[in-house]
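Input: a single structure, listed below in C-alpha coordinates.
One protein chain omitted, others in place.
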Amino acid sequence: MSAHRVAASLPRIGVTIGHTPQKLKTGGIEPSRRARLEVLRRIVTRTVREERVELKWNRAVEARPYVERLIQLGVERGPLDEYTAEMMEWWLPEKDLITKMHEVIVPRFQNRDSPFTSLFRLPPQRLQQFIQNKREVWKRYDIGVLEIDGNPFPAIQAAHQEQSDSILDVLLADALRNHQITLQEKLEASTESK
Amino acid sequence: MFRPAAREVVKLPTRYFSCKSEPTRAVTATKKASREEIAGLIPAFPEIYPDFLQSPVWNRRNALKEELERQDMLERRMNIDIPEFYVGSIVAVTSSDKNLGSKEHRFVGICIRREKEGLLHQFTLRNTIENIGVEVLYDLYNPTIKKIETLKLEKRLDSDLSYLVDALPEYSTFDFHMEPQAHPAGTPIPVNECKVKLKNPPWTRRWEISSYRGIDDTWTQATPWYKRKLHKTLVNDYEKYDLIANYRTSSTKEQEVFVQTQMQKFEKERHAAGLTRRRILKSAASYK
(Lines give C-alpha, C1' and ligand atoms only; values in the text may rest on other atoms or scores of the structure.)
Protein backbone atom coordinates (compact mmCIF):
# COMPACT_ATOMS: atom_id res chain seq x y z
CA MET A 1 0.00 0.00 0.00
CA SER A 2 1.26 3.42 -0.88
CA ALA A 3 2.26 5.97 1.72
CA HIS A 4 -0.48 8.33 0.70
CA ARG A 5 -3.17 8.28 -1.91
CA VAL A 6 -1.84 9.56 -5.23
CA ALA A 7 -4.94 10.47 -7.15
CA ALA A 8 -8.65 10.29 -6.53
CA SER A 9 -10.37 8.17 -9.10
CA LEU A 10 -10.76 9.43 -12.63
CA PRO A 11 -12.82 7.98 -15.47
CA ARG A 12 -11.56 5.16 -17.60
CA ILE A 13 -9.15 5.97 -20.40
CA GLY A 14 -10.77 5.01 -23.68
CA VAL A 15 -7.67 3.68 -25.42
CA THR A 16 -5.86 0.37 -25.39
CA ILE A 17 -3.51 0.07 -22.42
CA GLY A 18 -1.32 -2.98 -22.03
CA HIS A 19 -1.28 -4.78 -18.71
CA THR A 20 2.40 -4.09 -18.24
CA PRO A 21 4.71 -1.20 -19.24
CA GLN A 22 6.70 -1.95 -22.37
CA LYS A 23 10.44 -1.43 -22.70
CA LEU A 24 11.41 1.42 -24.97
CA LYS A 25 14.78 1.93 -26.58
CA THR A 26 16.40 4.86 -24.83
CA GLY A 27 19.17 5.87 -27.19
CA GLY A 28 22.08 7.11 -25.15
CA ILE A 29 20.44 7.00 -21.73
CA GLU A 30 21.04 3.96 -19.55
CA PRO A 31 17.89 1.84 -19.84
CA SER A 32 15.76 2.14 -16.71
CA ARG A 33 12.25 3.06 -15.68
CA ARG A 34 13.45 6.63 -15.33
CA ALA A 35 14.82 6.62 -18.89
CA ARG A 36 11.52 5.24 -20.16
CA LEU A 37 9.61 8.08 -18.52
CA GLU A 38 12.12 10.54 -19.95
CA VAL A 39 11.50 9.21 -23.48
CA LEU A 40 7.75 9.37 -22.95
CA ARG A 41 8.03 12.90 -21.61
CA ARG A 42 9.75 14.04 -24.79
CA ILE A 43 7.04 12.45 -26.91
CA VAL A 44 4.23 13.95 -24.83
CA THR A 45 5.81 17.41 -24.97
CA ARG A 46 6.24 17.12 -28.71
CA THR A 47 2.67 15.92 -29.19
CA VAL A 48 1.22 18.83 -27.23
CA ARG A 49 3.44 21.28 -29.12
CA GLU A 50 2.84 19.94 -32.65
CA GLU A 51 -0.53 18.20 -32.16
CA ARG A 52 0.35 15.62 -34.81
CA VAL A 53 3.55 13.62 -34.60
CA GLU A 54 5.02 10.76 -36.55
CA LEU A 55 6.59 8.14 -34.26
CA LYS A 56 7.67 4.55 -34.20
CA TRP A 57 4.52 2.54 -33.72
CA ASN A 58 5.41 1.03 -30.34
CA ARG A 59 6.35 4.40 -28.89
CA ALA A 60 3.15 5.95 -30.15
CA VAL A 61 1.10 3.18 -28.53
CA GLU A 62 2.97 3.61 -25.25
CA ALA A 63 2.80 7.41 -25.17
CA ARG A 64 -0.85 7.70 -26.14
CA PRO A 65 -2.38 6.86 -22.71
CA TYR A 66 -0.11 9.42 -21.06
CA VAL A 67 -1.38 12.17 -23.37
CA GLU A 68 -4.92 10.99 -22.72
CA ARG A 69 -4.45 11.07 -18.95
CA LEU A 70 -2.95 14.57 -19.00
CA ILE A 71 -5.87 15.92 -21.02
CA GLN A 72 -8.28 14.06 -18.77
CA LEU A 73 -6.73 15.64 -15.67
CA GLY A 74 -7.22 19.06 -17.25
CA VAL A 75 -10.82 18.28 -18.18
CA GLU A 76 -11.87 16.69 -14.90
CA ARG A 77 -9.89 18.69 -12.34
CA GLY A 78 -8.97 21.99 -13.99
CA PRO A 79 -5.76 24.01 -13.70
CA LEU A 80 -6.25 24.94 -10.03
CA ASP A 81 -5.97 21.38 -8.76
CA GLU A 82 -2.71 20.66 -6.97
CA TYR A 83 -2.12 17.20 -8.42
CA THR A 84 -2.94 18.35 -11.97
CA ALA A 85 -0.56 21.29 -11.66
CA GLU A 86 2.24 19.03 -10.43
CA MET A 87 1.74 16.54 -13.26
CA MET A 88 1.49 19.23 -15.94
CA GLU A 89 4.66 20.83 -14.66
CA TRP A 90 6.60 17.59 -14.90
CA TRP A 91 5.19 16.28 -18.17
CA LEU A 92 5.32 19.65 -19.98
CA PRO A 93 8.62 21.24 -18.96
CA GLU A 94 8.08 24.12 -21.37
CA LYS A 95 5.84 26.62 -19.58
CA ASP A 96 3.94 27.85 -22.66
CA LEU A 97 2.71 24.31 -23.26
CA ILE A 98 0.92 24.26 -19.90
CA THR A 99 -0.91 27.41 -20.93
CA LYS A 100 -1.68 25.86 -24.32
CA MET A 101 -2.95 22.73 -22.64
CA HIS A 102 -5.39 24.56 -20.37
CA GLU A 103 -6.51 27.24 -22.80
CA VAL A 104 -6.48 25.53 -26.19
CA ILE A 105 -6.57 21.75 -25.88
CA VAL A 106 -8.70 21.14 -22.78
CA PRO A 107 -11.62 23.42 -23.88
CA ARG A 108 -12.04 21.25 -27.02
CA PHE A 109 -12.90 18.24 -24.86
CA GLN A 110 -14.96 19.89 -22.13
CA ASN A 111 -18.10 17.92 -22.95
CA ARG A 112 -16.53 14.79 -24.29
CA ASP A 113 -15.26 11.50 -23.03
CA SER A 114 -12.01 9.78 -23.82
CA PRO A 115 -10.43 9.08 -26.39
CA PHE A 116 -9.08 12.55 -27.02
CA THR A 117 -6.35 11.35 -29.39
CA SER A 118 -6.16 9.25 -32.54
CA LEU A 119 -3.50 6.86 -33.66
CA PHE A 120 -3.01 5.83 -37.29
CA ARG A 121 -0.65 3.31 -38.77
CA LEU A 122 1.37 4.42 -41.79
CA PRO A 123 2.95 2.06 -44.32
CA PRO A 124 6.18 0.63 -42.86
CA GLN A 125 9.33 2.47 -43.86
CA ARG A 126 12.50 0.75 -44.97
CA LEU A 127 15.61 2.78 -44.28
CA GLN A 128 19.25 2.15 -45.06
CA GLN A 129 21.28 1.85 -41.87
CA PHE A 130 24.87 1.56 -43.11
CA ILE A 131 27.00 -0.01 -45.83
CA GLN A 132 29.60 -2.56 -44.74
CA ASN A 133 31.92 -4.07 -47.38
CA LYS A 134 29.44 -3.40 -50.15
CA ARG A 135 26.74 -4.98 -47.96
CA GLU A 136 23.80 -2.71 -47.45
CA VAL A 137 21.95 -3.02 -44.16
CA TRP A 138 18.33 -1.97 -44.26
CA LYS A 139 15.88 -1.82 -41.45
CA ARG A 140 12.10 -1.80 -41.40
CA TYR A 141 10.22 0.57 -39.15
CA ASP A 142 6.54 0.50 -38.23
CA ILE A 143 5.35 4.06 -38.22
CA GLY A 144 2.38 5.51 -36.39
CA VAL A 145 0.88 8.98 -36.36
CA LEU A 146 -0.33 10.22 -33.02
CA GLU A 147 -2.54 13.27 -33.04
CA ILE A 148 -4.68 15.21 -30.64
CA ASP A 149 -8.24 15.41 -31.95
CA GLY A 150 -9.60 18.70 -33.20
CA ASN A 151 -6.24 19.85 -34.53
CA PRO A 152 -6.12 22.38 -37.40
CA PHE A 153 -4.44 20.03 -39.90
CA PRO A 154 -6.26 18.31 -42.75
CA ALA A 155 -7.63 14.91 -41.81
CA ILE A 156 -5.28 11.93 -42.18
CA GLN A 157 -7.97 9.52 -43.19
CA ALA A 158 -10.22 10.29 -46.13
CA ALA A 159 -13.91 10.57 -45.42
CA HIS A 160 -15.47 7.14 -45.35
CA GLN A 161 -16.96 6.16 -48.71
CA GLU A 162 -20.10 4.17 -49.14
CA GLN A 163 -18.49 1.18 -50.75
CA SER A 164 -18.90 -2.52 -50.61
CA ASP A 165 -16.19 -5.11 -51.21
CA SER A 166 -18.68 -7.74 -52.33
CA ILE A 167 -17.80 -9.12 -55.79
CA LEU A 168 -21.34 -8.56 -57.03
CA ASP A 169 -21.24 -4.89 -56.04
CA VAL A 170 -17.82 -4.40 -57.59
CA LEU A 171 -18.93 -6.00 -60.89
CA LEU A 172 -22.13 -4.00 -60.84
CA ALA A 173 -20.23 -0.76 -60.23
CA ASP A 174 -17.84 -1.63 -63.08
CA ALA A 175 -20.70 -2.53 -65.39
CA LEU A 176 -22.47 0.73 -64.64
CA ARG A 177 -19.30 2.70 -65.18
CA ASN A 178 -18.61 0.89 -68.47
CA HIS A 179 -22.15 1.49 -69.54
CA GLN A 180 -21.80 5.15 -68.76
CA ILE A 181 -18.55 5.39 -70.68
CA THR A 182 -20.06 3.64 -73.75
CA LEU A 183 -23.01 6.02 -73.61
CA GLN A 184 -20.59 8.93 -73.39
CA GLU A 185 -18.64 7.61 -76.42
CA LYS A 186 -21.84 7.12 -78.39
CA LEU A 187 -22.93 10.65 -77.54
CA GLU A 188 -19.58 12.03 -78.65
CA ALA A 189 -19.67 10.00 -81.87
CA SER A 190 -23.19 11.23 -82.67
CA THR A 191 -22.22 14.88 -82.02
CA GLU A 192 -19.10 14.48 -84.22
CA SER A 193 -21.09 12.92 -87.08
CA LYS A 194 -23.58 15.82 -87.05
CA MET B 1 -16.05 -5.37 -72.28
CA PHE B 2 -13.78 -5.23 -69.24
CA ARG B 3 -11.70 -2.14 -68.64
CA PRO B 4 -8.89 -2.53 -66.10
CA ALA B 5 -8.51 1.26 -65.90
CA ALA B 6 -11.98 1.54 -64.43
CA ARG B 7 -11.07 -1.03 -61.74
CA GLU B 8 -8.32 1.27 -60.49
CA VAL B 9 -10.81 4.00 -59.65
CA VAL B 10 -12.74 1.70 -57.33
CA LYS B 11 -9.72 1.07 -55.09
CA LEU B 12 -9.86 2.77 -51.71
CA PRO B 13 -7.36 5.59 -51.34
CA THR B 14 -6.80 4.76 -47.68
CA ARG B 15 -5.95 1.15 -48.21
CA TYR B 16 -2.82 1.19 -46.02
CA PHE B 17 -4.28 2.99 -43.07
CA SER B 18 -5.55 0.99 -40.20
CA CYS B 19 -7.27 3.18 -37.69
CA LYS B 20 -7.44 1.59 -34.27
CA SER B 21 -9.78 4.10 -32.77
CA GLU B 22 -11.69 6.26 -35.12
CA PRO B 23 -12.03 9.73 -33.63
CA THR B 24 -15.52 10.09 -32.24
CA ARG B 25 -16.30 13.31 -34.00
CA ALA B 26 -20.06 13.08 -33.84
CA VAL B 27 -20.22 12.21 -30.16
CA THR B 28 -21.70 15.06 -28.17
CA ALA B 29 -23.84 13.04 -25.79
CA THR B 30 -21.49 12.91 -22.85
CA LYS B 31 -21.11 10.23 -20.24
CA LYS B 32 -19.43 12.81 -18.01
CA ALA B 33 -22.63 14.79 -17.50
CA SER B 34 -24.67 11.64 -16.90
CA ARG B 35 -22.22 10.57 -14.16
CA GLU B 36 -22.80 13.79 -12.25
CA GLU B 37 -26.55 13.54 -12.53
CA ILE B 38 -26.96 10.43 -10.35
CA ALA B 39 -27.93 11.70 -6.92
CA GLY B 40 -26.54 10.56 -3.60
CA LEU B 41 -23.13 9.44 -4.80
CA ILE B 42 -20.25 9.80 -2.35
CA PRO B 43 -17.17 11.60 -3.68
CA ALA B 44 -14.81 9.93 -1.18
CA PHE B 45 -16.14 6.44 -1.94
CA PRO B 46 -12.76 4.69 -2.41
CA GLU B 47 -11.54 5.95 0.94
CA ILE B 48 -14.65 5.02 2.92
CA TYR B 49 -15.26 1.69 1.20
CA PRO B 50 -11.85 0.27 0.24
CA ASP B 51 -13.41 -3.19 0.45
CA PHE B 52 -15.65 -2.46 -2.54
CA LEU B 53 -12.77 -1.55 -4.85
CA GLN B 54 -11.26 -3.77 -7.49
CA SER B 55 -7.95 -5.52 -7.08
CA PRO B 56 -4.92 -3.32 -7.81
CA VAL B 57 -3.56 -6.20 -9.90
CA TRP B 58 -5.20 -6.00 -13.28
CA ASN B 59 -5.28 -9.65 -14.19
CA ARG B 60 -6.85 -10.54 -10.85
CA ARG B 61 -9.94 -8.48 -11.55
CA ASN B 62 -12.81 -10.83 -12.14
CA ALA B 63 -16.26 -9.35 -12.61
CA LEU B 64 -18.12 -12.50 -11.55
CA LYS B 65 -16.06 -13.02 -8.39
CA GLU B 66 -16.46 -9.37 -7.46
CA GLU B 67 -20.20 -9.52 -8.03
CA LEU B 68 -20.66 -12.63 -5.88
CA GLU B 69 -18.52 -11.23 -3.09
CA ARG B 70 -20.35 -7.92 -3.23
CA GLN B 71 -23.65 -9.70 -2.65
CA ASP B 72 -22.26 -11.36 0.48
CA MET B 73 -20.74 -8.12 1.71
CA LEU B 74 -24.00 -6.22 1.32
CA GLU B 75 -25.88 -9.01 3.07
CA ARG B 76 -23.43 -8.84 5.98
CA ARG B 77 -23.64 -5.06 6.15
CA MET B 78 -27.40 -5.39 6.59
CA ASN B 79 -26.81 -7.53 9.70
CA ILE B 80 -24.03 -5.57 11.34
CA ASP B 81 -23.48 -1.83 11.38
CA ILE B 82 -20.03 -1.23 9.90
CA PRO B 83 -19.30 2.45 10.53
CA GLU B 84 -17.13 4.72 8.47
CA PHE B 85 -13.52 4.75 9.61
CA TYR B 86 -10.19 5.60 8.07
CA VAL B 87 -6.58 4.76 8.67
CA GLY B 88 -5.81 6.97 11.66
CA SER B 89 -9.26 6.72 13.24
CA ILE B 90 -9.64 5.21 16.69
CA VAL B 91 -11.81 2.12 16.50
CA ALA B 92 -13.22 -0.33 19.04
CA VAL B 93 -14.01 -3.89 17.96
CA THR B 94 -16.13 -6.25 20.03
CA SER B 95 -15.75 -9.85 18.95
CA SER B 96 -16.99 -13.07 20.44
CA ASP B 97 -14.36 -15.10 22.28
CA LYS B 98 -15.23 -18.57 23.55
CA ASN B 99 -12.25 -18.59 25.92
CA LEU B 100 -13.46 -15.74 28.08
CA GLY B 101 -16.17 -15.98 30.74
CA SER B 102 -18.06 -13.06 29.24
CA LYS B 103 -17.75 -14.67 25.77
CA GLU B 104 -16.96 -11.22 24.45
CA HIS B 105 -13.73 -9.37 23.84
CA ARG B 106 -13.29 -5.67 23.16
CA PHE B 107 -10.17 -4.11 21.73
CA VAL B 108 -9.55 -0.40 21.19
CA GLY B 109 -6.81 1.00 19.02
CA ILE B 110 -5.81 3.20 16.15
CA CYS B 111 -6.42 1.74 12.70
CA ILE B 112 -3.00 1.47 11.07
CA ARG B 113 -3.75 -0.49 7.91
CA ARG B 114 -6.63 -1.42 5.65
CA GLU B 115 -5.73 -4.06 3.12
CA LYS B 116 -7.22 -6.35 0.49
CA GLU B 117 -10.42 -6.01 -1.49
CA GLY B 118 -13.72 -7.79 -1.34
CA LEU B 119 -14.76 -10.29 1.29
CA LEU B 120 -11.19 -10.69 2.55
CA HIS B 121 -10.81 -7.05 3.56
CA GLN B 122 -8.66 -6.68 6.69
CA PHE B 123 -7.86 -3.88 9.07
CA THR B 124 -5.30 -3.74 11.86
CA LEU B 125 -5.68 -1.96 15.20
CA ARG B 126 -2.74 -0.94 17.34
CA ASN B 127 -2.55 0.03 20.98
CA THR B 128 0.07 0.00 23.74
CA ILE B 129 -0.93 -1.99 26.82
CA GLU B 130 1.44 -1.77 29.79
CA ASN B 131 4.28 -0.59 27.55
CA ILE B 132 3.85 -3.51 25.17
CA GLY B 133 2.76 -2.66 21.66
CA VAL B 134 -0.13 -4.87 20.56
CA GLU B 135 -1.53 -5.16 17.05
CA VAL B 136 -4.69 -7.06 16.25
CA LEU B 137 -5.72 -7.87 12.71
CA TYR B 138 -9.44 -8.25 12.03
CA ASP B 139 -11.22 -9.51 8.95
CA LEU B 140 -13.95 -6.96 8.35
CA TYR B 141 -16.50 -9.56 7.27
CA ASN B 142 -15.65 -12.21 9.84
CA PRO B 143 -18.88 -13.38 11.52
CA THR B 144 -17.25 -13.46 14.99
CA ILE B 145 -17.19 -9.65 15.00
CA LYS B 146 -20.16 -8.41 17.03
CA LYS B 147 -19.72 -4.68 16.92
CA ILE B 148 -17.46 -2.08 15.38
CA GLU B 149 -17.46 1.45 16.82
CA THR B 150 -15.58 4.50 15.62
CA LEU B 151 -14.52 6.33 18.78
CA LYS B 152 -12.78 9.17 16.99
CA LEU B 153 -13.25 9.79 13.28
CA GLU B 154 -10.16 11.37 11.79
CA LYS B 155 -7.49 10.83 9.18
CA ARG B 156 -3.72 11.07 9.33
CA LEU B 157 -1.33 12.33 6.70
CA ASP B 158 -0.68 8.80 5.37
CA SER B 159 -2.93 5.96 4.33
CA ASP B 160 -0.63 3.42 6.00
CA LEU B 161 0.55 3.91 9.57
CA SER B 162 2.72 0.80 9.84
CA TYR B 163 5.56 3.00 11.04
CA LEU B 164 3.92 3.32 14.47
CA VAL B 165 5.75 0.07 15.31
CA ASP B 166 8.98 2.01 15.35
CA ALA B 167 7.54 5.18 16.84
CA LEU B 168 7.69 6.17 20.49
CA PRO B 169 4.97 4.37 22.46
CA GLU B 170 3.04 7.54 23.31
CA TYR B 171 1.92 7.83 19.68
CA SER B 172 0.03 4.54 19.88
CA THR B 173 -1.36 4.64 23.40
CA PHE B 174 -5.13 4.95 23.70
CA ASP B 175 -7.48 4.58 26.60
CA PHE B 176 -9.70 1.48 26.54
CA HIS B 177 -12.48 3.41 28.27
CA MET B 178 -12.39 6.30 25.82
CA GLU B 179 -15.66 8.16 25.27
CA PRO B 180 -16.81 8.11 21.63
CA GLN B 181 -16.47 11.55 20.05
CA ALA B 182 -19.37 12.40 17.78
CA HIS B 183 -18.51 13.79 14.37
CA PRO B 184 -20.84 16.65 13.32
CA ALA B 185 -22.65 15.43 10.20
CA GLY B 186 -21.94 17.26 6.97
CA THR B 187 -18.54 18.58 8.00
CA PRO B 188 -15.32 17.36 6.37
CA ILE B 189 -13.29 14.65 8.12
CA PRO B 190 -10.54 16.30 10.19
CA VAL B 191 -6.97 15.44 9.27
CA ASN B 192 -4.68 14.99 12.25
CA GLU B 193 -1.41 16.52 11.05
CA CYS B 194 0.63 15.08 13.88
CA LYS B 195 4.18 14.13 12.93
CA VAL B 196 5.48 11.04 14.64
CA LYS B 197 8.93 10.77 16.22
CA LEU B 198 10.61 7.45 15.53
CA LYS B 199 12.86 5.51 17.88
CA ASN B 200 16.51 5.24 16.95
CA PRO B 201 17.30 2.81 14.14
CA PRO B 202 17.44 -0.09 13.39
CA TRP B 203 13.81 -0.08 12.36
CA THR B 204 11.65 -2.93 11.13
CA ARG B 205 11.47 -1.36 7.69
CA ARG B 206 13.23 1.48 5.92
CA TRP B 207 10.57 4.11 6.39
CA GLU B 208 12.69 6.90 4.93
CA ILE B 209 12.55 5.38 1.44
CA SER B 210 8.78 5.65 1.01
CA SER B 211 7.67 9.25 1.20
CA TYR B 212 5.69 9.09 4.44
CA ARG B 213 4.49 12.53 5.43
CA GLY B 214 3.60 11.67 9.02
CA ILE B 215 7.19 10.96 10.12
CA ASP B 216 9.14 13.75 11.74
CA ASP B 217 12.46 14.23 9.93
CA THR B 218 14.09 10.81 9.81
CA TRP B 219 17.37 12.12 8.45
CA THR B 220 18.71 13.99 11.49
CA GLN B 221 17.87 11.06 13.78
CA ALA B 222 19.81 8.62 11.65
CA THR B 223 23.25 7.57 12.85
CA PRO B 224 26.28 8.24 10.63
CA TRP B 225 26.37 4.57 9.67
CA TYR B 226 22.82 4.83 8.30
CA LYS B 227 23.55 8.13 6.62
CA ARG B 228 26.38 6.56 4.68
CA LYS B 229 24.18 3.61 3.79
CA LEU B 230 21.21 5.72 2.69
CA HIS B 231 23.45 7.92 0.60
CA LYS B 232 23.91 5.09 -1.86
CA THR B 233 20.29 4.04 -2.20
CA LEU B 234 18.21 4.43 -5.28
CA VAL B 235 16.02 7.49 -5.32
CA ASN B 236 12.74 6.75 -7.04
CA ASP B 237 10.78 9.94 -6.49
CA TYR B 238 9.92 10.07 -10.18
CA GLU B 239 7.69 7.00 -9.89
CA LYS B 240 4.77 9.16 -8.84
CA TYR B 241 4.81 10.86 -12.24
CA ASP B 242 4.10 7.58 -14.01
CA LEU B 243 0.45 8.36 -14.66
CA ILE B 244 -0.35 5.02 -16.25
CA ALA B 245 1.32 2.97 -13.51
CA ASN B 246 -1.09 4.72 -11.13
CA TYR B 247 -3.95 4.08 -13.52
CA ARG B 248 -3.22 0.36 -13.61
CA THR B 249 -3.52 0.02 -9.84
CA SER B 250 -6.35 2.45 -9.10
CA SER B 251 -10.07 2.11 -9.54
CA THR B 252 -12.07 3.99 -12.15
CA LYS B 253 -14.91 6.42 -11.68
CA GLU B 254 -17.25 4.25 -13.75
CA GLN B 255 -16.73 1.26 -11.47
CA GLU B 256 -17.37 3.35 -8.36
CA VAL B 257 -20.58 4.75 -9.80
CA PHE B 258 -21.69 1.25 -10.73
CA VAL B 259 -21.04 -0.14 -7.25
CA GLN B 260 -22.72 2.79 -5.54
CA THR B 261 -25.86 2.54 -7.64
CA GLN B 262 -25.95 -1.17 -6.89
CA MET B 263 -25.68 -0.44 -3.17
CA GLN B 264 -28.45 2.16 -3.39
CA LYS B 265 -30.67 -0.31 -5.18
CA PHE B 266 -30.02 -3.04 -2.63
CA GLU B 267 -30.76 -0.63 0.22
CA LYS B 268 -34.00 0.46 -1.41
CA GLU B 269 -35.18 -3.12 -1.91
CA ARG B 270 -34.53 -4.01 1.73
CA HIS B 271 -36.21 -0.87 2.97
CA ALA B 272 -39.22 -1.59 0.80
CA ALA B 273 -39.46 -5.08 2.30
CA GLY B 274 -39.85 -3.31 5.66
CA LEU B 275 -37.45 -5.52 7.60
CA THR B 276 -34.78 -2.93 8.31
CA ARG B 277 -34.04 0.78 8.13
CA ARG B 278 -30.28 0.34 8.15
CA ARG B 279 -28.37 2.43 5.62
CA ILE B 280 -25.35 0.95 3.93
CA LEU B 281 -24.16 3.79 1.71
CA LYS B 282 -23.45 6.75 3.95
CA SER B 283 -20.75 9.27 4.50
CA ALA B 284 -20.26 11.62 7.44
CA ALA B 285 -18.71 14.32 5.28
CA SER B 286 -21.41 14.46 2.60
CA TYR B 287 -24.42 13.88 4.85
CA LYS B 288 -27.49 15.97 4.04
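By letter and in written order, the chains are A and B; residue numbering begins at 1 in each of them.
Throughout what follows, contacts are C-beta pairs under 8 Å (C-beta built on N, C-alpha and C of every residue); 3 or more make two chains touch, one makes a residue touch a chain.
By our rule, contacts and distances are computed from a predicted model.
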item: Chain left out of the displayed complex - its UniProt protein name, from "Trafficking protein particle complex subunit", "Large ribosomal subunit protein uL14m", "Cytoplasmic tRNA 2-thiolation protein 2" or "Kaptin"; value: "Large ribosomal subunit protein uL14m"
item: Partners of the unshown chain among those that are drawn; value: B
item: Chain not shown: contacting residue from B:71, B:144 or B:223; value: B:144
item: Among B:44, B:136 or B:285, residue touching the chain not depicted; value: B:136
item: Identified contact with the non-displayed chain, of B:165, B:209 or B:280; value: B:165
item: Touching residues on chain B - with respect to the absent chain; value: 95, 97, 99-100, 105, 107, 122, 124, 129-130, 132-139, 142, 144, 165
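Everything that follows uses one rule, which is that only the chains that are shown with their structure count from here on.
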item: Chain A and chain B: spacing of chain centres that average the CA atoms, whole Å; value: 35
item: Chain A-facing residues of chain B, complex; value: 1-3, 6-7, 9-10, 12-14, 16-25, 27-28, 30-33, 35, 43, 45-47, 58-59, 113, 115, 157-160, 210-213, 236, 238-248, 250-254, 256
item: For the chain A and chain B complex, residues of the former touching the latter; value: 1-17, 19, 21, 33-34, 37, 65-66, 69-70, 75-76, 87, 90-91, 111-113, 115, 118-123, 149, 156-158, 161, 163, 170, 173-174, 177-178, 181-182
